[in-house]
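Pasting a structure below so you can have a look.
As you look at this complex, bear in mind that one protein chain is not there, while each of the others sits in place.
Showing subunit A:
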Amino acid sequence: MKLFLLTFMNGLTLAALYFLVASGFTLVFGLMRNVNLAHGSLYLLGAYIGFSTAQWTGSWYLGVAAGFFGMALVGLALQIFVFRHMEGQDLRQTMVTIGISIVLADIMLWIWSGNTYQFQAPDMLSGVAHVPLVRVYPAYRLVVLGVAIVIGVGLWLFLNKTAIGMMIRAGVDDRAMLSATGVNVHLIFAVTFAIGAGLAGFAGVVGGTALSIAPGEDVRYLLASLIVTIVGGMGSITGAAIGALLIGLAEQFGLAYSPTYGVVYTFLIMVAVLAFRPQGIMGKRA
């Protein structure tokens, strides 16, 4: 029973991280029909930049801010200098992001070498928490869970209650119609891309504190985002949350109860969703 609950908690934390990374991915994908395969690189770059900032200033919070705003700027630059020039060419954009992720991965390896880094969360957030039934659990992981919930709710409110959010949702449904109504689509794209990339960088710092930062994490989180988006359906924050929960729990339960084939469960979920609902659980048919 304790193993079950512990696994459940671990699954939830992992799902929280996956949600943070995948929500930006799914927004960008849904709105711009642009698979940003450099999304995992943004996660890792954000983590590294946050780590270096935290080392330099001695403040973890500044590290988190650096991760978010640094990647938001990078995302903005990507949108303005790269994607704006190849609108509507899905495949080419995808190829370009693959190229960018190869180059970024090597540059990061160059600067930060192949070492594994670990963050120190501030004392206020670390230590152990007393959770009923599980007894003790790392407090920081609960913080991650809380942060993901807050950000999820915030994103939902932003998308459903603000004017820009409404435009983004309209863009997900019908981009051509949105621009026909006189909305500055480029501005919307830039905002979405900045938020999506910023969230990836933010997740990098938060996730790097919960787990660790090392080369190769970029691919791992890119794949997680891909699977979460396929399962949840593109462009949907709720879908990303459901997908992240399914994948995070499947991964942790697989790891705990059948270590050999843990990864295969994730894959089976994806196959099942594709077989019965190709557009994803919350996705709409294009």
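Definition applied: a residue touches a chain if its C-beta (ideal position, glycine included) is under 8 Å from a C-beta of that chain, and two chains touch if they have at least 3 such contacts; residues count from 1.
Basically, contacts and distances are computed from a predicted model.
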Options "Quinol oxidase subunit 3", "Lactate utilization protein", "ABC transporter ATP-binding protein" or "Probable chemoreceptor glutamine deamidase CheD": UniProt name of the undisplayed chain: "ABC transporter ATP-binding protein"
Given A:A54, A:A197 or A:M270, the one touching the chain that is not displayed: A:M270
Among A:L44, A:L78, A:V96 or A:M282, residue touching the chain not depicted: A:V96
Given A:L45, A:I151 or A:I227, the one touching the chain that is not displayed: A:I227
Where the missing chain touches subunit A, by residue: 29, 33, 35, 37, 89-92, 94-96, 98-100, 102-103, 105-107, 109-110, 219, 223, 226-227, 229-230, 259-264, 266-267, 270-271, 274-275, 278
